[in-house]
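Only one protein chain is missing; all other protein chains are in place.
The block that comes next holds chain A.
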């Protein structure tokens, strides 16, 4: 993947040299040309095109923005309700993610969406203990977290 990005940057620089004008716009144009060159090369050299990952990152970002807004609306409901009827709790959520980097990203995203807060990890890093501001149903909450972010993170890293 690093090799592809390097190649893409090289194509952009060569493009600037061919145009003989070194402005950011030319660089950007050269980069887009490089993406197309790599797209064609992909069928010949059989590598995993890195823009797929960029697209996955973009999708993760969109998902996170949506969750951020939805969860904030939930938070408004809890904080402004006349009587506090929410039932907080700490739930152990197992995760399929394996590397430290993935688990850290998942924990940070969980902490950033309102209503959930990652408190601790198990020794092997495979279980995250999450404090949730409202746990009506334990299994549902675990499934919710696994469905939401885990899949999107797996798409980025694998």
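Here is the rule we go by: a contact is a pair of C-beta atoms (placed from the backbone, for glycine too) under 8 Å apart; a residue touches a chain by one contact, two chains touch by 3 or more; residues count from 1.
One rule holds for everything that comes next: contacts and distances are computed from a predicted model.
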Missing subunit (named according to UniProt) among the choices "Multisubunit sodium/proton antiporter MrpG subunit", "Phosphate transport system permease protein PstA", "Gas vesicle protein GvpL" or "YceI-like domain-containing protein": "Multisubunit sodium/proton antiporter MrpG subunit"
Residue in contact with the excluded chain [from A:18, A:119 or A:154]: A:119
Sole residue of A:10, A:62 or A:76 that reaches the chain not shown, by the stated touch rule: A:76
Touching residues (missing chain, whole complex) on chain A: 68-69, 71-72, 75-76, 79-80, 84, 86-92, 107-108, 111-115, 117-120, 122, 129, 131, 133, 135, 138
